[in-house]
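Showing just some of the chains, left in place.
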Amino acid sequence: MIKAGIVGGTGYTGVELLRLLAQHPEVEPVAITSRKEAGMPVADMFPSLRGRVELAFSTPDEAPLKSCDVVFFATPNGVAMQQTRELLDAGVKVIDLAADFRIQDVAEWSRWYGMEHACPDLVAEAVYGLPEINREAIRKARLVANPGCYPTAVQLGFLPLVEAGVVDTSWLVADCKSGVSGAGRKAETHILYAEASDSFRAYAVPGHRHWPEIRQGLGRMAGRDVGLTFVPHLTPMIRGIHATLYARLTQEVDLQALYEARYADEYFVDVLPAKAHPETRSVRSVNLCRMAVHRPQGGDTVVVLSVIDNLVKGASGQAVQNMNLMFGLDEQMGLTQIAVSP
Amino acid sequence: MIKAGIVGGTGYTGVELLRLLAQHPEVEPVAITSRKEAGMPVADMFPSLRGRVELAFSTPDEAPLKSCDVVFFATPNGVAMQQTRELLDAGVKVIDLAADFRIQDVAEWSRWYGMEHACPDLVAEAVYGLPEINREAIRKARLVANPGCYPTAVQLGFLPLVEAGVVDTSWLVADCKSGVSGAGRKAETHILYAEASDSFRAYAVPGHRHWPEIRQGLGRMAGRDVGLTFVPHLTPMIRGIHATLYARLTQEVDLQALYEARYADEYFVDVLPAKAHPETRSVRSVNLCRMAVHRPQGGDTVVVLSVIDNLVKGASGQAVQNMNLMFGLDEQMGLTQIAVSP
């Protein structure tokens, strides 16, 4: 059994990791830390885990993290970079669900995240954990930077187009909608039920931290810088991201065939038939990206619809997928549930 | 492998049954019928099943129901009673998720359901499928009447009090709240999103079909007729039932100890600690009834809070639990997922 630790387990990615790891046949969660809640059984905070997860929160100092096989950071940005080296030195593999190791350009990272990076050398070593692009590198990695939720949905949606070089990458548009759990389990007014329900709005249009992450990913696929406009929106639902992607075709191509071929061997990406519209609930609670590709009125604009559960394929499920790869397990292990719908 | 058929699979209990059966290690779903949708792959109607359930709907005539080991009826009331005898005669076990076999008093049944019963003798044979009360009879049954959603939450909540004889059973109150999926997947105006969202209301206060079913169950526990007021409400959520139960104590009793003792060996009932308040999302997608018992201000009124997922412990999950019992399998098999929360 793989011994797994979770640092910072009081948020939604933490409880979702526990849900998945507790049902994984080859993993035993052995530690979950929260300085603030130390001593409290996890199931007291998250009653959905009652009877299934016996762990209690412990302080980071007391938790047996160095004797784990893998440690997941489900922490705010800036925490993992302080603790990762010590864990790696102890032979522990690390998967960071926050953003500390996602951006290779450390100066760029500092601009967007507002702090100095504690370990630029580890950024250089870290592997970006999007298996559909980086599978082999992930298998060999000690340190994986788990992608952001929006970046997962957007990169997987644009990937076939950009890899095939059939769109103008100087003007890509990603109009994204997220459920409110994407904002985390923080006591903030703007995500109260009475504020976020029955309403819809964009946010961070002047600039969102996932913009440089997506640009980096698309730039790698394209082999050059891309022009990207990214607008995130808050939607009154709990889970789910819907990315609506726009690009201009530069040559004729059978879009449906292109998408089906690219993802033919990807268990966690499902290309819908032509003319379909994926709904976020069809991936609720599962590690799956569903997408459809359109060309409205036969014009030169391609529209891709890409949906994920932000807490699963957009966070904790993808982290488990990465863990499976890092430990040589079947990539699908523990990730084959069926979506809960309705 | 147990070969399972589903009659009437286009509603929410049908798709939920498929979700559970497709993940059950000892069951193979081999047929699902819908006269109207015959030929359509199930996953076209329910995209959450794409890639996991390959069945297509077939007409009842074409479906190999008689060669199944078990057939589930997820049909409107009045259908199962027409087809059950033929299946039983062919050696097939039957679990009816509708109401055809729930009420032993056939005249009473006719009054509430507005039709003649087709097979009163089978009503007499049918076992009421609430395992926490009827486990041994279910093990031996050919025909199980799967309980209604409200009746499950209410009966399990009142059970320890009534069995112990510590409340006045002449005036019991069950104030129940259901998510909208409880109304089924029918094209009706009053359950449209724009009608049912952001609003709350009671319905069927003059009389609801689950009232005689609950009264029958409580009456059996009490050994005499009970007085019951039952008021159902529609709540703007998808899944979940919350039953708030009121009764007047007739003697001193340690309520917490009574409840914990009664359900100590029941895997699918979870008694919360004193002063707790179960929330419906803590049982979302799982076969579990969570409850808490209160005695406000130390008065003579006991308040029980009982929650289930109406589609799982209130319907399809309980049906699988009954199937496990009927086939001598581990009662928990295929029903050990962790609730999806948030």
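Some points to look at:
Residue numbering begins at 1 within each chain, and the chains themselves are lettered A and B in the order written.
By definition in this document, a contact is a pair of C-beta atoms (placed from the backbone, for glycine too) under 8 Å apart; a residue touches a chain by one contact, two chains touch by 3 or more.
Please read all numbers here as calculations on a predicted model, not as lab measurements.
The complex is a homo-oligomer: 2 chains are shown here, and the full assembly described by the structure file contains 4 identical copies.
Criterion: only the chains that are shown with their structure count from here on.
Per-chain CA centroids place subunit A at a distance of 36 Å from subunit B. On the side of subunit A, the complex with subunit B involves touching residues 12, 15, 19, 22-23, 46-52, 181, 197-198, 238-239, 270, 272, 278-279, 281-285, 290, 337-342.
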